[in-house]
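Report on the structure given below.
Only one protein chain is missing from this complex, and each of the others stays in its spot.
The first chain written gets the first letter, and so on, giving A, B and C; residue counts start at 1 in each chain.
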Amino acid sequence: MAKHSFRVGILGATGAVGQYLVARLDGHPWFAVTEVVASDRSAGRFYAEAARWMMPQKMPDAVGRLRVKDLQSELDCDLLLSALDARSAAAEVAYANGGFAVVSNSSLNRLAEDVPLVIPEINRNHLEAIPRQRAARGFTSGFIVTNPNCSTIGLALALKPLQDSFGLAAVRVVTMQAITGAGLDGITATAIQDNVIPHIEGEEEKLEVETRKILGGISATSFLPAPVEISAQCNRVPVLVGHLESVFVRLASPAAPSDVEQALSHFRGEVAGLELPSAPLHAVHLASAADRPQPRLDSGSEGGMAVVVGRPRPTLEGDWKFAVLVHNMVRGAAGAAILNAELLAADSWL
Amino acid sequence: MAKHSFRVGILGATGAVGQYLVARLDGHPWFAVTEVVASDRSAGRFYAEAARWMMPQKMPDAVGRLRVKDLQSELDCDLLLSALDARSAAAEVAYANGGFAVVSNSSLNRLAEDVPLVIPEINRNHLEAIPRQRAARGFTSGFIVTNPNCSTIGLALALKPLQDSFGLAAVRVVTMQAITGAGLDGITATAIQDNVIPHIEGEEEKLEVETRKILGGISATSFLPAPVEISAQCNRVPVLVGHLESVFVRLASPAAPSDVEQALSHFRGEVAGLELPSAPLHAVHLASAADRPQPRLDSGSEGGMAVVVGRPRPTLEGDWKFAVLVHNMVRGAAGAAILNAELLAADSWL
Amino acid sequence: MAKHSFRVGILGATGAVGQYLVARLDGHPWFAVTEVVASDRSAGRFYAEAARWMMPQKMPDAVGRLRVKDLQSELDCDLLLSALDARSAAAEVAYANGGFAVVSNSSLNRLAEDVPLVIPEINRNHLEAIPRQRAARGFTSGFIVTNPNCSTIGLALALKPLQDSFGLAAVRVVTMQAITGAGLDGITATAIQDNVIPHIEGEEEKLEVETRKILGGISATSFLPAPVEISAQCNRVPVLVGHLESVFVRLASPAAPSDVEQALSHFRGEVAGLELPSAPLHAVHLASAADRPQPRLDSGSEGGMAVVVGRPRPTLEGDWKFAVLVHNMVRGAAGAAILNAELLAADSWL
Partner (left out) sequence: MAKHSFRVGILGATGAVGQYLVARLDGHPWFAVTEVVASDRSAGRFYAEAARWMMPQKMPDAVGRLRVKDLQSELDCDLLLSALDARSAAAEVAYANGGFAVVSNSSLNRLAEDVPLVIPEINRNHLEAIPRQRAARGFTSGFIVTNPNCSTIGLALALKPLQDSFGLAAVRVVTMQAITGAGLDGITATAIQDNVIPHIEGEEEKLEVETRKILGGISATSFLPAPVEISAQCNRVPVLVGHLESVFVRLASPAAPSDVEQALSHFRGEVAGLELPSAPLHAVHLASAADRPQPRLDSGSEGGMAVVVGRPRPTLEGDWKFAVLVHNMVRGAAGAAILNAELLAADSWL
């Protein structure tokens, strides 16, 4: 019998992240999908008809038979996972106000001073802001917890072991992001065919600001961003899944290569021992070959929940440089939200 | 009537760079192709049969009718353009010893202490090493001049205007390189399909060392690398043509955005006034939109001879960051060699 | 001095076909663009701002400075080239009614009983329907002439020489169509990445019905479809430009391979001698290698105006089979419309 058992509603269930949520919750030991919510256009139809299903696995029958509800609907569930885009994510606040725990992948509330932006292995303690959020917003039982942007998660997970062992001084990162990161309809084929686009609206700032918040601390009244300078350049590449990032990082104290490798490959983070169903054994893998990680070959590490670091090596001005890969739809979105929900269950916030 | 008129032989004429040389010399006002040289496998066959032609334009008839010679052959021409790969580039020295001016795209001799590594707009004065090279190697009339690696040329051309105006302190660069950069057979389709490969053998060091040599000076006895630290991470992306690079550069003195933009867009370099047929009007273009330059749309700027810089903007630690795009087969290879040959003609080295 | 001189307006000027029209009319000896017309969203802005330019060449300055007008505007030009999609192509009739010659790439009116559907090399005589169209619709000086669907043009040009020499009995064709055929925004990147889609809405019927009309005759009162059965299956492939088609055709009378090859490669069609600026020397090329034509290498034959046939060979039930390639944006759209306009000028319909 399951230790926890929750009925889950999915906001934004028909989009790319919504489909990954549906697929990954199929057979989940703690969570069962009982509500699917989407835009007015889909509302009233069966999920099987409303969703332009693009996952390789079959749509779970039980979800396919659910009627899609709109964002004003009453919902019969214990918990909401939100894949809403920033434009419609205002509904999250309404549902939190209505008493729901909302675990959101949306960018809308990530940087709010009373909203935890959480990667369980890194800053589980940021959940302490939930009572403060409730007080500030007049929520009774509801609240909002968010997970970061897809490229942020890869960067933050690679940086955290280095921060713990050596401290961080400055980070420069160049991303090569997959097309699914923009959603099902985000990029036209004619734009990205045989091409790279050196710009993703708002992405550089997300990477810079979110990473500092996640790697930072928390006081009784606010989050305390980590004192590390971060600068990003973001590119879109013609790849379906997997954000690859080339990182230069200045450590605060000297490190030997074997220490860096050990810090990365031994990292377990704050969830060790919690037995969260979606938590990878190692959130950070160290690639064994010089030409890895590669999006098509390595995004699926530990079912997509592990990031993979390649070739960490020292370079100019005390920098280290390496590549890091994150499955943007799993660890970078749907899996991140589910893992946050599992943490909330394990820590008795649900 | 042409100011200059030279018969050109092409070494490595059947490969990807060789084909670009053939195509770009078609109708050239100074140079006519009279010899095509390749491996033993192709020798003796007509070029039209020996070359697996992959250019969009038609093969020039006159070249198609040439017999391919091998690398030991006597050649009837005034000048050699070499697209040999590093393994067979030893032949270049033999031909230089035999009296030929060899203008090479190969990496083999680029870093030799007596071989000029030249981008005409940047370091025309490095040709002064030719007499020293002849003396050291016992060449009479022959010599070797090289052009840089494809990704180096993009970086060096973007950095030179900044070096001239503000000085350079440190450079970090992440490349996203096209598949043609590895030659016709360099990468298998199964390796790069829907993928990015975060490693190109030897490429990072080429970018770092070649750039310092090009941006540096020359004394009576040696080249003097520029005192700038450079660190590169190189990636292969599924794009046919056009190397895109995300650059972080620390300038030696403060700069206002308008000064940086002006330095880049006004750059003319040392070839202004020489009227070299292949020289672009502006070797560096400044992209007008935030999402440019893009390989598929912008590689062909000024026929592929201009690099395009996008979004130069200040960032952490006094760095500037920007994207730069170079047509790896034209400005980064065949066009670079031809431009060097034109410079040698204009400067009376031929 | 030009034999003809016309001021041209472009309907749907900001889309993919519209941009090809703008690019190909730059420097055209007979036609100058004086009006650009598009949807309400673009109207009032300069073309340089309204068009998301995706062509490799630079936007012509003179066009970039034109103000975009909407589809209800008065226009100052002699001739309209229309790249409107079927939804907005109703405006074409209004302009024809207002006295304009409208040369359209839209599918809306192609099959109307009084609208010529013309490939100049094949059925120039279908222009005889213009007076009948004017009478039926009450047009005074205006009229509408259309060019076929992009994949139809490739098929019809390959079939016409065979029809002339041997007669046609039955045709089966499978297309592999490029993404630009769906317009700039027609296909999302997530749909076609690493994929083939075996369905294009309405395309099979277009290929079947349009081809019969083009290859057919004309009477005083109607078009007379060619008595050939045609069946199509249409696929979308992840290629930017160039529709490739695998064709099985049953000839009405026996043919030797050399006769088939000669029929194809000697085909000149009805425009020989007219000196239309956009007409290719040979509308049908015969590929010389077994693995050709290929979209990336061969779409640009004669500037994109020639189709290329590969490996015609006899097979079961008296069929011949071969591949044919058409540049879907040039010969299949913008170039087709311009060539039709040139024919109208040469035949004194303008």
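We take it that a contact is a pair of C-beta atoms (placed from the backbone, for glycine too) under 8 Å apart; a residue touches a chain by one contact, two chains touch by 3 or more.
Computed from a predicted model, the values in this text were never measured in an experiment.
The absent chain, not drawn in this view, touches the displayed chains A, B, C throughout the complex.
Of the listed positions B:A48, B:L75, B:A169 or B:A191, the one in contact with the omitted chain in the full complex is B:A191.
Per the touch definition above, the residue from B:P120, B:P238 or B:G304 contacting the chain not shown is B:P238. Although one chain is hidden here, its contacts on subunit C can still be listed: residues 170, 172, 174, 176, 193-199, 229-231, 233, 235, 237-240, 242, 244, 246, 248, 290-297, 310-311, 315-317, 319, 321, 323. Within subunit B, the residues in touch with the undisplayed chain are 16, 54, 179-180, 182-194, 238-240.
Mapped onto subunit A, the footprint of the missing chain covers residues 54, 56-57, 193-194, 240, 296-297, 300.
Quick note on the criterion: only the chains that are shown with their structure count from here on.
In terms of their C-alpha centroids, the spacing between subunit A and subunit B amounts to 42 Å. Subunit A has residues 193-194, 238-240 in contact with two or more other chains.
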